[in-house]
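For this view, one protein chain was removed and the others were kept in their places.
Our next item is chain A:
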C-alpha cells in the first residue's frame, strides 16, 4: 500500500457508510441518535450518526484488516514508526501496553520516579519490578527534571538483567532527558527503550523541538494525540519500532474494549492527516505564542516563565519551547493558588498549578488575544495578591524508599490508617495531586515524615489529591504489619 498523507481512510469509510443509509439492527442502541433525542440534541446529529459499531466496511480495531489498518499505516509513516496502534483508552492504556509488552512478572524496568501513575499501574498489573532513577531537581523551580545519562548508566550496570528503560519525553513541564544517548546505552545492554510521550506529540512535526522517540530509534512510544495533536479526549497512539506487531496487539487486546469508538478512531485519523500536512506551520505558531507569552510574563516581574535557558546538557538536555510553565512562588503564592484565582476571578482555566508553578497549555486553538488576557490577569494577581514568600515550601523531589514491589504491596493485606498514624508504614495505594498525576506515594513505598509534610502542605494550598480509597485523603491504606 502507498496511500498519501492527504488520505484519511477511516473518515472516508465513515462518509461512504453514511451515504449507504444502512438500516441498523445492531448496536449501539441509540440507532444513529434516533433512540435518544436529548443526547442527539446535545451532541448533534452528525456526531451520533457516526457513533457506530465495528463492521466489515469500517474494520475492527481489535484486529484491523482494512481501513483502520490503512489509517494505522499512515500514522506509522507520519510518525516514522514501524507500526502505529490507534488507542481508545487514553495514553494510560498505551503506557500500560508498552510496559506489559516489555516486561513479565518479576522482570525489572528502569524508570524515573516522576512518571505518570499509568506507568506504575502497569507494574501492578504486570508484576514488573521498578528500578527508580532519581530525576535531577532544579531547586529554584522545585521541579523534577529528566534523568542524567550517568544515573541511567549506573542503574543499568547495577541491574544488567533489567528488560527495559522507560523515559518521559518530555515531562509535564517540557523538560527532556538525553533521549538519544540513553537509547543507545540501553540498546548496548540489550534493554528495550519505552518512551512516555504523552506531552510530546508535536515533537514529530516541529522545527527546533526536542528529538522524538522514533527519531532516535526507541522501541515504543505512547503518544497523546489528544493533547497537542488535537484529537478527541481519550484517543492516543502507541508507536512501535522494535517489537513484533502481533505480540503487542495481543497485549493491547488484554484490556482494550471490543467496541472501539469511531468518534475517537476517526479523530485520530483526521488529526494525523492535519499534523502530517500542516503540523510544522501549526507548531511554529504555537512556539511563537509561547515565546511571546514568556517574554510578556517575565516583564511583569515576580514571575519566572522559564525556557531554553534552563538547558544544562544533561538532566535538562532539551526544553520544549511550546510549553508555558511559570514559577509563581516569588510573589508569595503557590502555583495552585494562582491556578484557583485565575479560574474563580478571571474565568481563565489553566492546565494545573503545583506547589511552586503553574502550567498553561498552549495549542493551535489559542489566539494572541487570549494570551493577552492570561498575561494581564497574572499582572493583576500580582498587584492584588502578592505577599511575602517566607514560609512557602519549595517542592523537593522526595526520594522514595521502596520496600515492596508495587504489585505485591497493592495486593497485600492492608488496613486503613489515618495519615498521622502512618509514619513508617508501607503504603498500599497511590497518593497524588491531579494533575499532574505523578504519585507522591506509590504502593510499596515507605511513608516518611517528608512525604507527610508534603501531603499536608498540598492539601492546605488546595491541591486536588487523589488515588486513595478514602476520598478525603485523611487515611491511606497501609500494608498490615
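A few comments on the model shown:
Note that a residue touches a chain if its C-beta (ideal position, glycine included) is under 8 Å from a C-beta of that chain, and two chains touch if they have at least 3 such contacts; residues count from 1.
Assume contacts and distances are computed from a predicted model.
The chain absent from the displayed complex carries the UniProt protein name "Polyamine aminopropyltransferase", chosen from "Polyamine aminopropyltransferase", "Paraquat-inducible protein A", "ABC-2 type transport system ATP-binding protein" or "RNA polymerase sigma factor".
Although one chain is not drawn, the whole complex shows that of A:350, A:377 or A:452 it is A:377 that touches it. The residue touching the chain not shown here, chosen from A:299, A:349, A:394 or A:469, is A:299. Across the interface with the omitted chain, chain A contributes residues 296, 299, 345-347, 368-369, 372-373, 375-377, 379-380, 383-384.
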